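Below, a portion of the complex is reproduced, with chain positions unchanged.
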Amino acid sequence: MATLGLIEYAEASAEVRAVYDDIMATRKTDRVNNFWKAIAFHPVTLRRTWQSVKQIMGAGALDPLIKEMIYVAVSATNQCGYCIASHTAAARKAGMTDSMFMELMAVVGMANETNRLASGYQVEIDEQFKTPVG
Amino acid sequence: MATLGLIEYAEASAEVRAVYDDIMATRKTDRVNNFWKAIAFHPVTLRRTWQSVKQIMGAGALDPLIKEMIYVAVSATNQCGYCIASHTAAARKAGMTDSMFMELMAVVGMANETNRLASGYQVEIDEQFKTPVG
């Protein structure tokens, strides 16, 4: 069970409700995930984290679907069960098909493998990768 | 320096050269990265790793550019200096702009943050995330 428990909407302060309302409106849903209910005991963290997620995950140079898939890639690499479950669901909602998910996993697996081959063999960075390209 | 050193093309066996040739042809380049030269001492690993990378990173349900960006996301999460340098270069070559790179990094950073909030607050997985959607 969550360390401090969960703050449900009915029992939330106005400050917390305002964030919950914005989450639901932004995501076009009538649910707030346990993640937000768990960190809501610290309204400053709740608001800052949500504002950051909202700013980062919206459309920009990258599509929101791509961003959700990157989130899944990081979460699988870190073995975060909660984040894998919730962001896989979010990515599906954003349009990730089974084929896309399975290719995503293949890349994540391969990257984790070659990351260790590169470090284990102590490979030096090629000269041409060392120059910044602005 | 690489643990076993690097095998340059001129000194490579026919078996290793065949892989180097395929790498250069597939990537339309006349260079082979240090990574491949370092693991070439084990031709079985060289060939298997290259075959896997070639199969996984090609076009499919996901664009090669997206795949390279996922590679960078995993490598940054794992703090693999070599892989960050080489796959950032590969992603750029595949079309990643500065804006795309910077948004990629923002997502990677945020995911790494919320992964720890989720685990640290011991958040339970929401019921609706537990059903497989095939």
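Per-chain residue numbering starts at 1, and chain names A and B are given in the order in which the chains are listed.
The definition used in the following text is that a contact is a pair of C-beta atoms (placed from the backbone, for glycine too) under 8 Å apart; a residue touches a chain by one contact, two chains touch by 3 or more.
Quick caveat, the model's predicted, so the values are computed rather than measured.
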{"item": "Copy count for the complete homomeric assembly [2 present here]", "value": "6"}
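Heads up, the rule we're going with is that only the chains that are shown with their structure count from here on.
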{"item": "Relative orientation of copies subunit A and subunit B, as a Cα rotation angle in degrees, nearest 5", "value": "180"}
{"item": "Approximate Å spacing (C-alpha centroids) for the pair subunit A, subunit B", "value": "20"}
{"item": "For the subunit B and subunit A complex, residues of the former touching the latter", "value": "1-4, 31, 33-35, 38-39, 45, 49, 52-53, 56-57, 60-62, 66-67, 69-71, 73-75, 77-78, 80-83, 85-89, 92, 97-100, 102-104, 106-108, 110-115, 117-126, 128-130, 133-134"}
